[in-house]
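Shown here: the complex without one of its protein chains, the others still in place.
Chains here go by letter, A and B, matching the order in which they are written, and residues are numbered from 1 within each.
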Amino acid sequence: MDNLELLSKITGKFPEVKEFLPAAGVLKDEMLAVSAPAGVILPLCTELKNNKDFDFDYVMCISGVDLKDKLQAVYHLYSLKRKHKLEIKTELDAVKPEVDSVSSLWQGADWHEREAYDMFGIVFKGHPNLTRILTAEDFEGYPLRKDYEGKPDNYD
Amino acid sequence: MKENPIITTDNCAEFEEMTLNMGPQHPSTHGVFHLLLKMNGETITYARPDIGYLHRGMEKLAEKRTYQANIAMSDRWDYIAAMSNNFAAVLGPEKLMKVQVPKRAEYIRVIMAELNRIASHLIFFGTYGIDIGAFTPFFYAFRDREKILDLFESVSGARLTFNYFRIGGVAQDLPADFIANTKEFIRFFRPKLKEYDTLLSQNVIFRDRTVGVGAVSAEEAVNWAWSGPNLRGSGVNFDIRKDDTYSVYSEFDFAVPTGANGDCWDRYMVRMKEMYESTVIIEQALAKIPEGEIMAKVPRVIKPPAGEIYIRIEAPKGDLGVYLISDGSVNPYRMKVRGPSFVNVAILQKILKGWKIADVVAVLGSLDIVLGEVDR
Partner (left out) sequence: MNAMYDLGDLWLFLTGKLGELLAWLGVPFAGVVAFVIEKSVYAGALLVFISLTALWMIWMERKVSAHMQLRYGPMWTGGWHGWSQTIADMIKLLLKEDVIPEKADRWVHRLAPIVIFVPSLIGFLVIPFEKNLIGADLDVGILLIFGFSSIAVLSIFMGGWSSNNKYSLMGGLRSAAQMVSYEIPLVLSVLGVIMTVGSLKMSEIVNAQAGGWFLFSPHLFGFILYIVAGTAEVNRTPFDIPEAESELVSGYNTEYSGLKYGFFMLSEFTNTFIISAVAATFFMGGWLAPKWLPLPGIVVFLLKTYLIVYLLMWFRWTFPRLRVDRLMDFGWKVLLPLSFLNIFIAGIWVLLKK
């Protein structure tokens, strides 16, 4: 299935999902990218996984991105059976970033979501164990945010 | 006076439960990896992997460094397969800048990546032997890995963190005797694979310890986003070199070994067979390597145009992905590294239940994790 067909099938089912088109002069990956509002992520992903037309059975990556005025969660999905890729971008509020967890669909998303929570403070609702993963439990702040300022510790 | 609680068969389980913190300092957690285990006798009832002891903030550091400096940083992700990390670190900027890498440089990259795959799998072979209780394979593996490191030293000057790849090519051309030496190594190494088989793979006790232990079905493996030899051990024929090809891998003819049951034995055997396939690729590459440039024409200051890219390669541990966002400056805006070990190890919280503590070591070893990549 090529990108256009994939896009039309997705937008046919979810009209609020739009193809992600970057600003003028900004390069885009070859893979299809769509932007979806945070509320539609879980139904969209459920459909993408369970519908035999899409068959997205593999989570390549889930990343948080800090766009300064807002946060973004980026999902890279892959289908081992059909060999197509999809990128889903969802923009989140910088103050209260919340999105539904997809770890119930793909267990592989579990630690990616925890990492995004740890590094950006993105709350994945419905995640079974959303705790800090790489930093210590009592760590303050979200280190990968652009406005993060590290406090000097004993070793600085 | 306090009365002793009466232990009966109904409540004895709760009395016997023991919490064991395996790691972060433990001989067979392959680094600073912490497993919280709850056990009933020797049987695991609950397991929780705990990572982050080696977290160096690589992704944050990447945002403050130039693209060239990030190649040097990438050596430290999976520090026993630094060439593969270099590969992933240069592919992103190259694609954004639309650099056409010279054919010779591509071949050199493939040779290096495959040699590094053998080196990484040799470390797996040796340490897995130790995990199971056989010490001797470790030294055999290191004897052979040393020869690969000598080859790496001859091209890059380093033995662990090579920093050999460049955006647009590689740092230096091959030395005059490299091709002869590599051919000599392959001639030396292939019989050694048989030696490993007799030494460890076909050992009755070794098979007893690994066959059927920690089995993961194909569906489970895909759902947990496993990759690399672990995924193939579960019987899923997926190799990024074949299915989502990059560089010049499409020009080589090699097999993708897969397992059947997804147990420790299958994961182990996939790696042993992969070493052979890597020698096949290297042999073809050495035969076909063209003359010519080793660097494309790239500007001295690397400033990829604004944009984003997700690339992935088949590292020795699995699917090494890099999500790169450029804002047009000399530093990446965001660089997320999807380390295969990070994803592969997450499944431990599920599959360890019901196995013995000796199997914990066997399963953990068979996943072949490197903590530098898990924590980054």
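The rule we apply is simple: a contact is a pair of C-beta atoms (placed from the backbone, for glycine too) under 8 Å apart; a residue touches a chain by one contact, two chains touch by 3 or more.
Being a predicted model, the structure only gives us computed values, none of them experimental.
Peer 1: Can you list the shown chains that the omitted chain is in contact with?
Peer 2: Every shown chain touched by the left-out chain: B.
Peer 1: Of the residues B:Thr136, B:Ser217, B:Asn237 or B:Ser329, I need the one that contacts the missing chain.
Peer 2: The single option touching the absent chain is B:Thr136.
Peer 1: Which listed residue (B:Arg209, B:Arg271 or B:Arg376) would be found touching the missing chain in the intact complex?
Peer 2: Reading the full complex, the residue touching the unseen chain is B:Arg209.
Peer 1: Given the contact definition stated above, which residue among B:Ile80, B:Leu200, B:Val222 or B:Ala285 touches the chain not shown here?
Peer 2: Selected residue, touching the omitted chain: B:Leu200.
Peer 1: Contact with the hidden chain only, please: which chain B residues?
Peer 2: 18, 20, 26-28, 42, 129-136, 138-140, 143, 199-200, 203, 205-206, 208-209, 356-361
Note that in this section only the chains that are shown with their structure count from here on.
Peer 1: State, to the nearest whole Å, the distance from the C-alpha centre of chain A to the C-alpha centre of chain B.
Peer 2: Computed from C-alpha means, the inter-chain centre distance equals 25 Å.
Peer 1: Using the touch definition from the top, list the residues of chain B that touch chain A in their complex.
Peer 2: 51-52, 55, 57, 59-60, 96, 220, 222-226, 236, 238, 243-244, 305-310, 312, 319, 321, 323, 325-326, 334, 336, 338, 342-343, 346-347, 350, 375-376
Peer 1: Provide the residue numbers of chain A that touch chain B in the complex, in ascending order.
Peer 2: 22, 25-29, 31, 57-61, 63, 65-66, 74, 76, 80, 83, 87, 106-112, 115, 119, 132-136, 143-144
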